[in-house]
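The structure's right below; bear with me while I get my questions together.
With one protein chain removed, the remaining protein chains of the complex are shown where they sit.
For chain A:
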Amino acid sequence: MNAALDSANALNFQCETGNYHTFCPISCVAWLYQKIEDSFFLVIGTKTCGYFLQNAMGVMIFAEPRYAMAELEEGDISAKLNDYEELKRLCLQIQRDRNPSVIVWIGTCTTEIIKMDLEGLAQKLEGEIGIPIVVARANGLDYAFTQGEDTVLASMAQRCPEQVRAEEQETRGGLQALFYGLRSGKKKEEEGFHKHPPLVIFGSVPDPVVTQLTLELKKHGIRVSGWLPAKRYGELPAIEPGTYVVGVNPFLSRTATTLVRRKKAKLITAPFPIGPDGTRAWIEAIARELGIPTQGLAEREAEVWNHPQVRDYRELLRGKSVFFMGDNLLEISLARFLVRCGMTVQEIGIPYMDKRYQAAELALLERTCEEMGVPKPTIVEKPDNYNQIQRIKALQPDLVITGMAHANPLEARGITTKWSVEFTFAQIHGFGNTQALLELVTRPLRRNAALKGLGWERLVREEAPI
């Protein structure tokens, strides 16, 4: 049971039963509809899907979100009603009320089981109503939580144009404004940029993070020609054969595959820009692939680590142990960052482990463990939450990163927890968000310090079963 402890030599991969708690992948609509401002997400599913989204999205639901359920009724299941006519009716209503530039259909478990041909229906309906319809099968039969974004972006990747019209190049995605300023008319000369093949970054991150990472690359003369997704559907980046692509998030393996196989793009395999170590390695990998020398990255990384607040936070983490139960696929990158901060990782639970797409991140994790002199953790794919809780009970980690289903019960048993979902919503990428990331990780430890001495650590009766 405590294989996590005696794996000092190499990363140890295991696979359990897959009985773990995570969000349904349809939750990706919550952040994607906000990211893609002219989109509308239609989730084709049942009351169960609707109830989950309604509760998971919390107060967002009241802000007239650009998402809705196409709730399947008994007549739809038994094919008494015609799928095509039903979807057409709803999509026309959406077009009338909201006039979006794209409708994204999210297929669910139910549409899989009754084998509704969403791709076929979309193609036909798209022609009839004149709005692009993108289909993503983000269902709980196949995927976990953040992988929902992966299915949507993989579908969108196929809609990326081969090239952009010349007159659009100025304004596209707001990126050119970052490079040249908004002064229209004369185009500033491209000084400062190296000549290199086009580079597109994939992964949905908040706009400020887009700006920060784009500028970070600009410092090295690397020019980002687009992001997948962009702020607007009409601004999807151009991807031609030979375009370099790089991911910002560890859960985008289908998108990567699609870009490589369907769009003939070249994938840069890099660690992910989470934490200053990850950000530096990410930039270095991109620069290396593009054949561009970098300068001052080591100093830049050191500067972030030495920021007084960052030092204080690292001090809090040094020598402490952390256990990832696993639910959002950010686990490898976060674990690597926390080892660099001085923590020991006891176990990395993860829903799905793509060793190819995450190869550079796994290598960096191994190297980081060696350099920091801590044992290499066991990586448990498809974990079993019940078994994990037994291991947590035995190991008594200083911090458990877990979903909300387990957080309160663990806290009541004196185990400190951090809610994992926050990492998917907070801004954690790039050099500039290191403090924010550490703020999240250290919050429960700081809370513990504040309440120290009250004797209220364990708040269940002795006989309570774990």
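One rule holds in what follows: a residue touches a chain if its C-beta (ideal position, glycine included) is under 8 Å from a C-beta of that chain, and two chains touch if they have at least 3 such contacts; residues count from 1.
In this text, contacts and distances are computed from a predicted model.
S.K.: Looking only at the UniProt record of the hidden chain, which name from "FAD-binding protein", "Light-independent protochlorophyllide reductase subunit B", "NAD(P)/FAD-dependent oxidoreductase" or "Hydroquinone dioxygenase large subunit" is the right one?
M.R.: Per the UniProt record, that chain is "Light-independent protochlorophyllide reductase subunit B".
S.K.: Which is it among A:Leu11, A:Leu81 or A:Ile129 that touches the chain not included here?
M.R.: A:Leu81
S.K.: Out of A:Met372, A:Ala412 or A:Ala449, which residue would touch the omitted chain in the full complex?
M.R.: Selected residue, touching the omitted chain: A:Ala412.
S.K.: Of the listed residues A:Cys15, A:Ile114 or A:Met372, which contacts the missing chain in the full complex?
M.R.: With A:Cys15, A:Ile114 or A:Met372 as choices, the missing chain is touched by A:Ile114.
S.K.: Could you list which residues of chain A touch the chain missing from the display?
M.R.: 18-26, 44, 46-48, 50-52, 54-56, 58, 61-62, 65, 67-74, 76-77, 81, 86-87, 89-90, 93-94, 109-110, 112-114, 139-145, 177-178, 181-182, 207-208, 211-212, 215, 304, 307, 309, 386, 389, 403-409, 412, 431-432, 435-436, 439, 459-460, 464-466
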